[in-house]
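All protein chains of the complex are present and in place, except for one that has been dropped.
Moving on to subunit A:
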Amino acid sequence: MGKEKYEESSSDEEVNSSSDVVEASSDEEVESSSDEVEASSDDVESSEDESSSDNEKVEESDSSEDEVAPRNTVGDIPLVEWHKDEEHIGYDIKGRKIMKQPRKDKLASFIEGADDPKNWRKIYDEYNDEEIELTKDEIKIIQRVISGRTPHAEVNPYEDYVDWFEYEDKGHPLSNAPEPKRRFIPSKWEQKRVANLVRKIRAGLIKVSDQHKEEEHNVYSLWTDDTDSVENKKHGGYVPAPKPKLPGHEEAYNPPVEYIPTAEEINSYELMYEEDRPKFIPRRYLNYRSVPAYDKGVKESFDRCLDQYLCPRTRKKRINIDPESLKPKLPSRKDLRPYPTTCYLEYRGHMGPVNCISVDPSGQWLASGSTDGTARVWEIETGRCLKIWEVGEVARQICWNPSPDRPILAVVLEYDVLLLNSGMGDIDIQTKMKELLHISEPGATEDAGDSKSAVTWIQHEKHDGIRMKHFKAVLSIEWHFKGDYFTTVVPSGDSKAILLHQLSKKHSETPFRKLGIPVTAVFHPSKKKFFVATKKFVHVYDLSKVEKIQKLETGVREISSISIHPGGENIIVGSKEGKMCWFDLELSTRPYKTLKVHSKDITRVTFHRTYPLFASASDDCTAYVFHSTVYSDLNQNPLIVPLEILRGHKPEHGRGVLDCKYHPRQPWLFTAGADSIIKLYCH
């Protein structure tokens, strides 16, 4: 407390003193204006006052004599420029203006200077706008600094060194204190530091580089053969020349007798071609020095150089792979039984190539259509022909109604589709079929519209069925799985190319307009979907909305037939160049697999209804049987295994097997041949 008080009082004193100074200066101004001489004396006085005030300050802060607080407080500014036109040169510590002193003219000041013997000691301080008279001591200091000596004369820079410690006869130079304990215990901070580093290394924050190791190995063997090195191979670099054959025993000067050719052998060499002739014929000499110079030496080395020059050496990559390992791993055929293998039954009777066959849904009857203008029904188990319809034209396709209650056969002729009562089934069914296949008012069944011209439903008198007269040639027919609707394909029909018919109402319509040239059309086995195959694409339609869902790109030249897997998500497409494509509708619109198996047109591809089998028939007189497992797991692709090639049909007019169908319940395949025979292949 007392000290603070003292400080306050001292500051008060300072303020007082400074106020004194200001007063004094103001006095000076007044006086100087009155009389110059007096003013000068006043100046001296004032300076004395100042010095006294300075002395006071010196007393206060004794750290340095030089720190005389400047009177002006404006700071380091270009005073001459800024205050050129001002009356003051700045402000003192209390904020009052420090007025400029009146300018003395040069002459007066010169006279004054000449008069004053101390004039040479005076300096003008521009900042504070005052003249300072240096004391003698100051002059001395300046002179000493100029002359390069220490400023103060009393300071001796070269004082003698005073040694504070004693060294003589002491064991330790500085201290004899005992060794401290910390020197003997491991450093705690080092330990912490190491633990920290270890933790960081383990956490991977610090990577311990082994650069120094690499540097160690940065040497290479100068003399090794680096033709096999990776670097050389990468750039396809140097390939060493093949080494010439080393000389053997036969080139010795005195080779064993067995190396010496007989005269006959030498004669036989003459008969050989020059290239086949041995280059060197061994001879015996008595001693080494009698061996003559090798006459072909120059030529041979020239030839070798020529060879190496003319034949660029290349590095050939040969992959050493067991060809067996490249084959896909397929299950054994034995595990995939049953499948059709052997022909046991033949259905003979047709007089011309059998174009089409169809198996009745129960599996008891087989229907066939032939070029000889007949359609027949056969008993499968005995091979007996039960029924013959003389249709008069080439039966292009035949199709059983898939419903067991409707034993109706649809036969495609040139322009007509016949719906025939097969006569199977009991009396109730027969009466129903008669009603169904009866048209009360022929010709007038169609309602208005363009479909009228497309199809006409007429009663067929001869065969007790319906004749559907199309406006252009019909190519194929397919029943809906429920057995009421069916579709016919008229390839040249433009907008009316695909026709949908309803049997119960005897009604036809053309729901699909722009299609190109369709080849065949099938119904989805369970959903309301419809597949139309044009020459290169398969279009998938939604029947309920009548719109296209998918377009499958087959990549084949011309589609001949398609078949839908009973699950409905897989399709096989057979083409006229012998290729078969498997589509997985879930997977892609491109083929999952393309099988090139037949050398000629594929005429028919077909799935088995219950067994995991499919088959293809071709004009090269063979039918192929495949196994196809379709997994319910979407991640697993279908498994396709070729099983059997069924031969037996004979070619007729360049055509082979014209149709193939599976038995609906047995793993049996029916094939219809151009040799007018139908064959049944059983397991």
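Keep this in mind: a residue touches a chain if its C-beta (ideal position, glycine included) is under 8 Å from a C-beta of that chain, and two chains touch if they have at least 3 such contacts; residues count from 1.
Please note the rule applied: contacts and distances are computed from a predicted model.
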Ask   = One chain isn't displayed here; going by UniProt, is it "Ribosome biogenesis protein WDR12 homolog", "Fructose-bisphosphate aldolase", "cAMP-regulated phosphoprotein 19" or "Cytoplasmic tRNA 2-thiolation protein 1"?
value = "Ribosome biogenesis protein WDR12 homolog"
Ask   = Out of A:P278, A:P338 or A:G392, which is the one that touches the chain we can't see?
value = A:P338
Remark   = Among A:Q101, A:Q364 or A:T589, contact with the omitted chain is made only by A:Q364
Hidden-chain contact residue, picked from the options A:E86, A:D116, A:E300 or A:E381 = A:E381
Inquiry  = Among A:I260, A:A473 or A:C682, exactly one should touch the missing chain; which is it?
reply    = A:C682
Residues from subunit A at the interface with the omitted partner, ascending = 337-338, 342, 344-345, 362-364, 381-384, 426, 665-666, 668, 682-683
